[in-house]
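Yeah, one chain of the complex is gone here, protein chain that is, but the others are all in their spots.
Showing subunit A:
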Amino acid sequence: MADRRRVNGPGGSSLPPVYDDGELDAVSRRQRAPDAIRPLYLKTGVTPSASGSAYLEIEPREGEYGSGMKLACTVHGPRSLPRSAPFSPYMVLSTHVKFAPFATKQRRGYLRDSSEKDLSTHLETALRGALIADRWPKSGVDVVVTIIEGESTRQDAVERRVEEWDVMNVLGGCITVASAAIADAGIDCVDTVSGGVAALVAGKDGDETSIVLDPVALEHDSILAACCVAYLPNRDEITNLWFKGRLPSAASYNHQSLVSRAVQASKGTHGLISASLSEVIGNSQN
């Protein structure tokens, strides 16, 4: 007679599943050129109820599950400020960046944490430089970016602590998608701001440093420094700059080179935004 008073464990041993997404092998190495950015998919007008919206997607490489990104952005407004708000001669911009709870390998909370607030601040700075805020007095606009899928969803990313670098990519994506959504909302801007990331990566032995555009942290052994810019290509202005990491002292790279590479990346992204927007315009004209 079995012991019925207690909750007994299973009779046999159990086995946790073991996945073979093991080491950083040749397959997961960066295969694009150092100055190539990953292909994007950008679509505007995805949320009918919002004034403007956009969806940005960076697909992982064929057959890879490592690094992809899915971002959705909605823009509400410009709408009149609540009565309680003080008078503002400019448009009041508020940005919210939120990871979906399932966006990353480590689940996110439902409340915004500090990293999300940090991203929101960066995004606000990036957009504020592009918006012509004095055309919309006494009004507010809310930009809400939801990260449906974060950059690295693999356990590897958690173990190797590369998330801090992935945040750069996420911010770049946020800027790009928010810019497209603002354009979709028809809010006056001086230019479409686009985000770009460049990183200084080290080779296997810690030497052979090189600058790559649109870095995926998992594809490199180590990232020494990364830079994310929000760039206005037609005005040649940077609205937000985020530099992270430390450049090797002896290296022949300096901050400016990294920034200029990031600008190059954002130029590439800008092309995609304008292509996507012109496609929408073309569709509406037909």
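Operating definition for what follows: a contact is a pair of C-beta atoms (placed from the backbone, for glycine too) under 8 Å apart; a residue touches a chain by one contact, two chains touch by 3 or more; residues count from 1.
FYI, contacts and distances are computed from a predicted model.
S.K.: Name the chain not shown, per its UniProt record: "Trafficking protein particle complex subunit", "Nucleolar protein 14", "Elongation factor 1 alpha-like protein" or "Signal peptidase complex catalytic subunit SEC11"?
M.R.: Listed in its UniProt record, the absent chain's protein name reads "Elongation factor 1 alpha-like protein".
S.K.: Looking at the full complex, which residue from A:L127, A:L213 or A:A230 touches the chain that isn't shown here?
M.R.: If we include the chain that is not displayed, A:L213 is the one touching it.
S.K.: Please give every residue of subunit A in contact with the chain that is not shown.
M.R.: 10-23, 25-27, 34-43, 46, 55, 57, 59, 62-63, 65, 68, 70, 155-156, 159, 211, 213, 233, 236, 238, 252-254, 256-257, 259-261, 263-265, 267-276, 278-279
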